[in-house]
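The complex appears here without one of its protein chains, the remainder shown in place.
And then subunit A:
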Amino acid sequence: MAIEAQAPPPSATGPAVWLRKHFFATWYDTVFSLVFAVLIYLALKAFIGWAFVDAIWRVENKDLCTHDAGACWAVIESRGRLILFGLYPYEEQWRSTLACLAVIITIALSCLPSFWSIRRLPILWIAGFATFVLLMRGGFAGLELVTSEQWGGLSLTIFIFSAVFVIGMPLAVLFALARRSSLPVIAKSFGFFIDIVRSLPLLALLFAAAVVVPLLVPDWLQGNKLMRVVIAFAIFFAAYQAEIIRAGLQSISQGQEEAVAALGMPYWSLVIDILLPQAFRNTLPSTINQAVITFKETSIVTIIGFFEVMASGNAAIGSGEWGNQYVEVYVFLALIYFVFVFGLSRYGAWLETRMRLGHA
């Protein structure tokens, strides 16, 4: 029997086949798919009706905002600036916008692998923060002075988050290395310190930084309240991140350290070139997770009198005039948080794929 060259069986493609394979493969798949399709349809229809079709957008139509109507986005038009800028003086809010952009650009640039060098990252961040502080604070070249008590809204949130991350990360590396030190005194005392910080509630630490430190520390060392709070927050972040980094270090085989020693490379090179890059690679998902948690936790500074974006949102509905529109304001806030946190998660996922493909 002659064996004829056969074309491979026609691989089934097309939308119908795809649908059958993914949603209607078995009878219970079919049931689930149909039930969820109906639920999703109903939910979407209700949301779109509320958020778009029946929504009231302009402040001049404010009177139409009733319980029966859709979303009253007029509140965002009227109070949006308060939410985004807090108590920052109205006339100067362009500065807050630029400052916020400066930090966002800095974050975006430092996400690019070409900026990952011991020299470039610090320069980038010092430039980013300096721009932020100069713009926000002013007091030179005809810019009105705005002290940090008046800073607020989204730019404050982003500033606190990035400052905590950027100060906290080197601290975390230091803590992790110290806890692994071969000198028992250093290893034990840092271990003790890390465990203490981790067992305190963040709120207690921030209160201590804001209220207690001024009572104990001489004036010249106090800095301002925002600075103290950021540093306390950064130490809190570092205590958690240090344990993540330590886990990453522990997962590296002893052989790496031996190879470095046998090659005659110095200790600092072992740490910077070999151990830390591998530790960060090994713990990327937990590190991104920690960043996400930290971003969301920034809202806690409200309680010690900082007007970050969440507090500004509350103020926007607290005035009575827009008191009924709290759902709209919270949806708007949720959207802001979502954009940042979702962006962070996607960035983490991108990094992971990139590393799986073998890049440093």
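As a convention for this text, a contact is a pair of C-beta atoms (placed from the backbone, for glycine too) under 8 Å apart; a residue touches a chain by one contact, two chains touch by 3 or more; residues count from 1.
As a convention for this text, contacts and distances are computed from a predicted model.
Going by its UniProt record, the hidden chain of the complex is named "Arginine ABC transporter ATP-binding protein" among "N-methylhydantoinase B/oxoprolinase/acetone carboxylase, alpha subunit", "Electron transfer flavoprotein subunit beta", "Arginine ABC transporter ATP-binding protein" or "CDGSH iron-sulfur domain-containing protein".
If you put the hidden chain back, the residue from A:81, A:180, A:281 or A:296 that touches it is A:281. Touch with the chain omitted from the figure is made, among A:144, A:195, A:273 or A:321, by A:273.
Set against the missing chain, the residues A:118, A:185, A:215 or A:262 yield one that touches it, A:262.
Touching the omitted chain from subunit A are residues 253, 255-256, 258-259, 261-266, 269, 273-274, 277-278, 281, 358, 360.
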